[in-house]
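This is the structure I want to talk about, given as structure tokens.
Moving on, here comes subunit A:
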Amino acid sequence: MSAEANAVLEVRGLCKAYPGFLLADVSFSLPRGYIMGLIGPNGAGKTTTLKLILGLLRRDGGTINAFGIDPARQGAKVRSRIGFVHDEPRFYRSLSLEQNAALVARFYPTWDSDAFSRHADAFGLPLSHNAELVVLDEPTSGLDPVFRRDLLDTLTELLQDERASILFSTHITSDLERIADYITLIQNGRIVFCESKDEILDRWGLVKGGLDQLDALPPEFFRGVHRGAHGFEALTDDVSAVRRQLGDTVVIDKATLDDVVLYTTGGESDA
Partner candidate 1 sequence: MNRMNNALDIEGVCKRYEGFTLHDVSLQLPRGYIMGLIGPNGAGKTTLIKLMLNLIRRDGGAIRMFGLDNLEDEAEVKSRIGFVPDEPRYHPDASLSELASSVAPFYANWDDDRFRHLAGEFELPLKKRFKKLSHGMKTKFALAMALSHGAELVLLDEPTTGLDPVFRRRLLDMLAGLLQDERVSVLFSSHITADLERAADFVTFLKDGRLVFSSPMDQVAENWGVVKGGQEMLDAEAHAFLQGVRVRRHGFEGLTSRIDEARRRFGNGFVIERASLEDIMVLFGKEGSNHED
Partner candidate 2 sequence: MRTELLHRDMSLLRRDMILHWRVMVPSILFYAAFQGWIVREINNPTLWLVFICVYMTFLTVIPINVDDKAGTYAWSCTLPVTRADLVRGRYVTAWALLALMLTLSIALAALMPGSKLTAGTVLNPDGLLLVLGIATFLLAPLIPFTLKFGMMGVMLMLVFFQVLAAALFVFAKATGTRDAVEGGVAAPFRVIIAGVTALHDYLPYLVFLVVVLAALALVNALSYRFALAIFRRKEL
């Protein structure tokens, strides 16, 4: 309970329906001072979730609590405490970066122009008003690793010094492996899991072996199975259980977050 009391962001049973898309019963909470990665295929509902948190969309059900405020009721107040980095930043094109910054600064009582000049790029604006919660919606697509590493360093600094919390949606899961504390996987508008990253990387694994070994195990051992002509590859969320059952007859590799997304979102699982 204490963890939840300390959450900057708490989402419970969030629903949003569009024609052809349903965000259903999304729940997670982000404790203060931590960074959560939001992953999932295109169209899974990541951006919709983030927009609901910012109060930019009207939700159909559930509750959102950001710093004790409901963004549906007091959107402006919530947004003044959130730094939002968009996948395609749209500021005023005819103005210079500095003019844009001056324009934005008026809306934030906590504007920090030093922080802005430190990150004088598209990330500068959102990271410059001492936001308590930084929300990033695929900010790194198209950016090179050098720049991405800089951004990750910046985010880590924010966590340490300013007690900010971060919600980070991205397709580049190796970046999350580097800095995230929690990982939330969304697929088809539903939460698949929301867990600590270390636990995922420790407990989850890729199992490779012959088809007869696969059939010997009950299917609940695996979160996703790819069958080939000669053998199988499967994702397990309990490496030690599989090892107890099958011992050395199978190869168990560490699973990357990419593997986790790949196997849990199905694809061609014939099992």
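Candidate entries met the following condition: all candidates are chains of the complex that A comes from, given by their letters.
The rule we apply is simple: contacts are C-beta pairs under 8 Å (C-beta built on N, C-alpha and C of every residue); 3 or more make two chains touch, one makes a residue touch a chain; residues count from 1.
What you see is a predicted model; the values in this text were computed from it and never measured.
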Touching partner of subunit A in this complex, picked from 1 or 2: 1
Of all residues in subunit A, those that touch candidate 1 in their complex: 39-42, 44, 87, 138, 141-149, 171-174, 256-258, 261-262, 265, 267
